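After the structure tokens below, expect a handful of questions from me.
Note that one protein chain of the assembly has been removed; the remaining protein chains are unaltered in position.
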């Protein structure tokens, strides 16, 4: 186990170092893409906590992503907040929303949990539309360059944005890895593997799952808040059902229940769409076919397959 | 003093009464066997003890405290441990992780020793790195027991622990129960009469959800009503 720990640390720290360094050689376009991918990988990492490690399939995570985005964005738009407190407001919004949704939705399980989270997210989406006076509904609103200067650092600058995205991603990755070393994290895995057994070992399954929802939701909200701040826009589209499906696809592709999977899946899917959209308008079909192929030939996702075949120690 | 005590414990499923009005007392330090034909309500009864299912009516007291309203995890925190009749381990985790999860109340630093000890006691010491799902059925049963032991419970409830074990493993199991007796109260659902006769201090017989008889093993073996309930099955 300790041997695995060393390898795992080397791999993940290595990834962050590579991401920090590669910025200097990447063409501008890919540098921008990677910044986006890292922020979204944070979202996927949040989703992975609940889906990959706790075994709860939510179809409503866009609500948490949007809670962060609007918690941040509305603080700036309506209260003229500075970026740092606005980010904290986004995190707080995500934590509160996920706590409330968790308390309500965790009364159900399985398919009912999927449907309940889907309904809540849809209600959140409609709320954003109906509160158009504040949110500008489906059109959304711009967070201007002047409002995006945090501690004197202009987050609209490509290099600053890249490192801000990297910090967020690294934080999400480290939280995930740290979590897995705690009793709490291991109990989540126990719930995923065999919930009834975990209960009969004395684990308070409801509270553990609630904790997982809140951590997962808050991490998703952090990503949503960062996305809005780094790219200067908040819109209801990010709360739509599509954005609840995306993290599921990213995590499935990359490998549910692996710390690396969310990043791998997000990266893979981003370039899959980017490249195939240059070839055909049916690029979502291409993405679908690839997803089916991965499900058939690497059912545990890319990183999951890597763990199964070579790196048993992969967390 | 009774470690465990039930009064009027009853459970009905859609008009079918699985357990009816059971008054049950288990003194601390005793090994009690719970026997009865299939469908007699044994698993339902122990499930109500540890909170897996709620009784229709009646009370459960544990260590002098009414635990009837407590959810399973709180009863287990009080010192109950339950091993499943149908093997229920974490198949994709290693043997060591399975036991580690069971030893949840221990600080991480002390975990290694306790974990190794629990595995050694059931004879799985060599398998700690294996995935639980890769173990043979008999070894999974032993792992269940090890998970119970790792909790260092005051009351250990074992639901048909010897089912699927080889004769040698059953002998080892008997020895294990005898060794545990000093520290732990044990409630054992068991079909294997040689185990019952050799390890139990007392035996309770359930039939159609009611207590049919209770007494020392020899007396139960001789009881006509019990023999009738088993339809002449060899005791």
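To keep things simple, chains are lettered A and B as they appear, and every chain counts its residues starting from 1.
FYI, a contact is a pair of C-beta atoms (placed from the backbone, for glycine too) under 8 Å apart; a residue touches a chain by one contact, two chains touch by 3 or more.
Here, contacts and distances are computed from a predicted model.
Participant: Out of "Glutamyl-tRNA(Gln) amidotransferase subunit A", "ABC transporter substrate-binding protein", "Phosphoribosylformylglycinamidine synthase subunit PurS" or "Methane monooxygenase/ammonia monooxygenase subunit A", which one is the UniProt protein name for the chain not included here?
Facilitator: Answer from the UniProt record of the missing subunit chain: "ABC transporter substrate-binding protein".
Participant: Which of these touches the unseen chain: A:17, A:84, A:109 or A:129?
Facilitator: Final answer for the missing-chain contact: A:129.
Participant: For review purposes, identify every residue of chain A that touches the missing chain, sorted by number.
Facilitator: Counting only chain A, the missing chain is touched by 27-29, 32-33, 36, 126, 129-130, 132-133, 136-145, 156, 158, 231-233, 235-238, 242, 274, 277-278, 281, 283-284.
Quick note on the criterion: only the chains that are shown with their structure count from here on.
Participant: State, to the nearest whole Å, the distance from the C-alpha centre of chain A to the C-alpha centre of chain B.
Facilitator: So the centroids are 43 Å from each other.
Participant: Help me check something: in the complex, which residues belonging to chain B touch chain A?
Facilitator: 50, 52, 71-74, 76-77, 82, 84, 88-93, 97, 100-102, 104-105, 108, 147, 151
Participant: How about chain A: which of its residues touch chain B in the complex?
Facilitator: 183, 186-187, 189-190, 193-194, 196-205
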